[in-house]
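Not every chain of the complex is shown here; the ones you see sit where they belong.
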Amino acid sequence: MGILPFVAELALIDHHCHGVLRVDSTRSEFESLLLEADGVSALGGSFFDSALGFAVRRWCAPLLDLPRHASAEAYLERRNSLHITEVSRTFLMASGIHTFLVDGGFQPSRLLSALELSSLAGAVSRDIVRLEHLAEELRPSVSAADFVPSVRARLASGGAVGAKSVAAYRVGLELPGSRPLDSEVEAAVRAWSGERLADPVLIAWLAWEALDAGLPLQFHVGYGDSDIDLHRCDPSLLTPFLRATSGLGVPVLLLHNYPFHRQAGYLAQVFPHVFCDLGLATHGLGHQASRVFAEALEIVPYGKFLFSTDAFGLPELYYLGALLFRRALSDFLSDGLRRDAFLEEDAHRIARLIASENAARVYKL
Amino acid sequence: MGILPFVAELALIDHHCHGVLRVDSTRSEFESLLLEADGVSALGGSFFDSALGFAVRRWCAPLLDLPRHASAEAYLERRNSLHITEVSRTFLMASGIHTFLVDGGFQPSRLLSALELSSLAGAVSRDIVRLEHLAEELRPSVSAADFVPSVRARLASGGAVGAKSVAAYRVGLELPGSRPLDSEVEAAVRAWSGERLADPVLIAWLAWEALDAGLPLQFHVGYGDSDIDLHRCDPSLLTPFLRATSGLGVPVLLLHNYPFHRQAGYLAQVFPHVFCDLGLATHGLGHQASRVFAEALEIVPYGKFLFSTDAFGLPELYYLGALLFRRALSDFLSDGLRRDAFLEEDAHRIARLIASENAARVYKL
């Protein structure tokens, strides 16, 4: 169950992640950031008693010069005795990620910027524009009449290599199969009150605009925090949208997908512009990641699957996301080689495709 | 593939089960009780040719002094040559369950009571009140005006350690995200005709009342008999209800969940009051239970997962539910230890949490 040497040495492009926290975390903050819950429950016990919690103790402790499986207390004490910048640098450097595509639009004030992140990691970063955040930023400062051209101008400005939609969190994934009419969009802008964008017309329109601007479009799919209704985050709900946008030739990327990773693989197989990953679910499953990773690769062509961490806040998550991805990919390829399913040179090619080449092609890096 | 010694010796709390039949079963009755079908189909062959059927022959036969894998005929002949009380005692004692939480509200006349059950097993039993059964019992004897206070009085009477909803069987799990208004409840009581309760307002109201009474609330989720529409038993449909009840601090327990056990794990992770199990699906999968058990534990914190058998009618099902749970838990922990995912002391703690400590905490046993 070691990692195949050629997988251990792969340089990775993390095509979807966020920034790391600027400051130390209390135990309660740390546990909250580990999982998708709002916080630890007295009813349910510590989140260190979870697959990911054990992975922190097993894999992260040694990088802070602690023994494997150090206790949660010892781990956090040691972590907080170091400067957070050192902790972050350590885990980022150990991840082997050479390029980060960063969605910086969620809680930006708490986090290092993309540039700070890649600088710490000795790596490169590129921006992914979070569509709903962009709209929410623009809305107070422009008139309803200027909103549409302002969004277009921002998307056309070239600052980002891709766009991200969190439709899943706001309205679910059942986007319409046709472009919203300009009149509908304008009416929705005028009707929008409050800070948070949750209008289905505007959210769909933003997705179309991103594709029009030629930006590869990421969708959060599947499990996330308690804001989502999981059954409304089944990627097959995107089918009408995917069918309608298939001819545009701009990639659409389905993120995470758990527990709908098989559905995502189906969509990536049948639609020429659709790609998928396992994102968050890779480190979220800890020592069980390999089985689900293999499931995610059942029917997706290997030219359509990418690596990402979806790491947010804790630098440990970049490291664990990369490490558990390598272990899962290695297990998948080792199993295939043991079954004589493909040649070793094929295994090398599959590994390179998934680790970075698919991302480089999709995002034109 | 043996069972780890510390798992073999775990004393279990079965947080969801029913009673055992008072009488012997014919072959046809026995086969019907094995699976969730109404009966055996001439088109489809014997239910002994199923995962659970083979588990009976493999594991139960030796407890009746037959060789492993005795034929179905030999098994039933031997079983019926013994007194049903002896058969029941044998399997109940062998299960290692020390506390049974019994939903006695389904076909009570056919079954031993909770007290009779635990007495046979040399164990303790506590009652789970089946909400729809309670309402159906009360309705004929109270006026519409007295129905609401009567239900409240019964739930407040302290006779039960938890409540159970079979919303899945009656209306599906898409319960509303807010408490039904008193006026709606009264109108629904007046409109209720017939014995069977299938009114969505009343079923949702019962669930809220149970939580108000501080009773941990079990939901049947996922597969069951042919009365259900499986896609309406996806636990994510409960999300609005779970979001609305999260602040009450009273546990909600998602039972069985197969094939939505990953969805259940997600809900148990993100909502502080949500717990889950694999129940019925453990023995229902026979020799394949370990894989699904591991899936069920992918993202749920280990403080949120419980043991149950959902055994009904056949005493074999308590024994097989407990045995196959032990095997699956042992396989899960052995795999984790082999991968160096956690220490042996961690494995012991996870085992104790799932076997009984989580249930003791949730139900205040």
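A and B are the chain letters, set down in written order, and residue numbers restart from 1 in every chain.
Throughout what follows, a residue touches a chain if its C-beta (ideal position, glycine included) is under 8 Å from a C-beta of that chain, and two chains touch if they have at least 3 such contacts.
Since this is a predicted model, take the numbers as computed values, not measurements.
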Number of copies constituting the complete assembly, 2 shown: 3
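Just so it is clear, only the chains that are shown with their structure count from here on.
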Rounded Å distance, chain A centre to chain B centre (Cα mean): 36
Sites on chain A touched by chain B in the complex: 1, 35-47, 49-51, 53-55, 57-58, 68-69, 223, 225-226, 228-231, 258-259, 281, 284-288, 291-292
Residue numbers on chain B that touch chain A, as the complex places them: 234, 236-237, 239-240, 243, 246, 249, 251, 262-263, 266-273, 275, 294-295, 297-304, 335-336, 338-343, 346, 349-350, 353, 358, 361-362
